[in-house]
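As structure tokens, the structure follows; a few thoughts come after it.
Only a single protein chain was left out; the remaining protein chains are all shown in position.
Right, chain A next:
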Amino acid sequence: MTATTASPQPAAPRSDRSDEVRKALRTVDTGRRRKDRAMQVVVYVAFALAVIPLISVAWTVLSNGIERFDWYFLTHSMRGVFGGMDAGGIYHAIVGTFEITLGATIISVPIGILTAIYLVEYGRGSLARSVTFFVDVMTGIPSIVAGLFAYALFAVFFGPGISMGIMGSIALSVLMIPVVVRSTEEMLKLVPNELREASYALGVPKWLTIVKVVLRTATAGIVTGVMLAVARVIGETAPLLITVGVIDSINFNLFDGRMMTLPVYVYRQYSQGYVPCNDASAVCIPEINFDRAWAAALTLILIVMVLNILARLVSRYFSPKIR
């Protein structure tokens, strides 16, 4: 109440009264202030609570994984490794992860980018609306359902019990396409309309405008989006467990037989558990499987982090300066 009478006269000489008003305006009664403080503490605590698991995951993976994480581990497969032998590595899993993810990228990037072009440059009417809606819905498909889909697809055509790398690629691309569409769409929308209009004014056909002007302007953003999408699917376990299976040897052929992948390797080593060591003469490490699982998890996290950081760097240093 007093505020309304005091405020319209800022030019008036400062009196005791206006100081009082100022004070009254700045202070809040204790109950409300206490509540404000309490909520502030709650919010800070919530944030602190979220950081705990992040630090815990990072620390345990690093401290447990670093022990076996060496050149030997990265360049040897699990072929002929059994029991508690102090041997074995993830070379076959790295090969599999690399090929399957590459396959998924090759499938999803063209489809994803073309769909984004459709949505931004052509999309009108009900088809565009439903594509937008279902791309969003598709981001929520559980990864294991994507795996079952890839299996069902191949089982219908090649008979049951089939297992090969490309099935994993298809499963991952179902998960990857919507992410690529979403990020590319955002990037294409950022391209200023003036650029398109300038291009049309010069008589450049629409498709060439899209390829040479719109896509070129958005390249850095699209690359970032694709790398983040790769980082997201590279850690998928369940669909690969179903479609690609497990194997101990190296398989370079994406179109024939099972392959090992890093996330599945982590799970497999974990599920094998402790090794019973009865023979005192042989070298036997009871917890070897867990050591390998942690080291493989460390490799996986490193790959994901490197991809994430590279993606941010690309978007920071290569994106065009608009405005």
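Simple rule for what comes next: contacts are C-beta pairs under 8 Å (C-beta built on N, C-alpha and C of every residue); 3 or more make two chains touch, one makes a residue touch a chain; residues count from 1.
FYI, contacts and distances are computed from a predicted model.
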Tell me the UniProt name of the left-out chain, picking from "Response regulator", "ATP-binding cassette domain-containing protein", "Phosphate transport system permease protein" or "Succinate dehydrogenase/fumarate reductase iron-sulfur subunit". "Phosphate transport system permease protein"
Tell me which of A:242, A:260, A:288 or A:314 is the one touching the absent chain. A:242
Can you say which of A:80, A:192, A:205 or A:286 touches the chain missing from this structure? A:205
Which one touches the absent chain: A:119, A:164 or A:244? A:119
Identify the residues of chain A touching the omitted chain, counting contacts across the whole complex. 25, 28, 32-33, 35-36, 39-40, 42-47, 49-51, 53-54, 56-57, 60-61, 110-111, 114-115, 117-119, 121-123, 127-128, 130-131, 133-146, 148-149, 151-153, 155-156, 160-161, 174, 177-178, 181, 205-208, 210, 231-232, 234-238, 241-242, 245, 263-264, 266-267, 270-271, 290, 293-294, 297, 300-301, 304-305, 308
